[in-house]
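Note that one protein chain of the assembly has been removed; the remaining protein chains are unaltered in position.
Take a look at chain A:
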Amino acid sequence: MNAARSALTLARFGRKAAGVPPQFRLLRQQSTYARPAAGVNPAYDESVKLIDAYATKKRAEAELAAKELAQAEGSGASCEHVSALKKKWFDLAVEADINDSEVLWNAKNGLFDLTRPVYLHLKEQAWRGRPLEILMQRLLQMYVLPDLLDPRDVGTPEAQLNLTLSGSPDLILEPGSIISPSDAREQLEIELVKFHEDSRLHTLVMVDLDEPLEAQQTFREQFHWVVANLPFSKSQSKANTADGLVLLPYIPPHPARGTPAHRYAVVLFEQGEGGLKRLEATNVSRDSVLRNFVAQHGLRPAGISFFRASWTEAVDDIYRDVLKQTPPNYGVPPTLRSDIGPDGRKINVYKNY
């Protein structure tokens, strides 16, 4: 029964909900919605009828709007007209289902079926409620935005970028959270939840903002991972790097010893011509600057997130195995203590002892 139920959950709501056992997923008594019994409260029974009548009316209006939209798209109307009609259809479709208690229960418990407009709307509302505020606060607070990109170009991100470590697939990384570099040895799972746009091509860039540049006694950007031509749409939110063009293969975070916590930003850009332009295979240097890269390829930021990592013993292994370099040490060398003798004991200062 459990296998059947989790298969159903997987089919309807995706990997995230089905992977975690119900008792650890969320604190709720039921695993699926149970409609309240009728005949207990007459006001409730009448309300259900009223809501159903309203939903039917809105659904009919939404169907008309969909027909109008199809007509406009077929006859080749202007972009603004088509997008206005799309918005009208979307709003009517949302309005039809937004008063349904099952939909609201599912949304409250994190079960979003993103093929339906009402769930897209509710998921966006949930994102804009708090997670987006946290993301923007952390980006600005830790200076990711002025350092990496112009905050005016980023504005308010339109899509939700979820970073997940390969070891723990159900835990979305909170922006700015500190992880151990060994957790990010394998490439991260990327999910871009788009609330409005259709299928478009995106470029994924992972940048270390704090790679030390000893010659100039400062820090510079270093590209860790660049994948172009990744398709994302309302129905496909998970990244499949096999579909894209890998311009720079993934290198795990390697914050050097003695450097402060490094910020690793992951940005998903929409490619040119409204996401339709395909990028060709080009040489991308690991020492590129993101602003120049964006300007060169005409990219537009769609989703952004970041995490931090500090040096651990495992980082030296990454330097030796992956980067084939000797692990650097920028830390302060141990001071020579003049008060301890060769036997390890304190030198006696007072001669008459």
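Here, a contact is a pair of C-beta atoms (placed from the backbone, for glycine too) under 8 Å apart; a residue touches a chain by one contact, two chains touch by 3 or more; residues count from 1.
In this section, contacts and distances are computed from a predicted model.
Q: For the chain not present in this complex, what protein name does its UniProt entry give, out of "Proteasome subunit alpha type", "serine C-palmitoyltransferase", "Large ribosomal subunit protein mL40" or "Phosphatidylinositol glycan anchor biosynthesis class T"?
A: UniProt lists the chain that is not shown as "Large ribosomal subunit protein mL40".
Q: Among A:Q71, A:S101, A:T115 or A:N240, exactly one should touch the missing chain; which is it?
A: Going through A:Q71, A:S101, A:T115 or A:N240 one by one, A:S101 is the residue touching the chain not shown.
Q: Going by the touch rule given at the top, which residues of chain A touch the chain that is not shown?
A: 29, 34, 36-37, 40-41, 43-44, 46-48, 50-51, 54, 99, 101, 104-105
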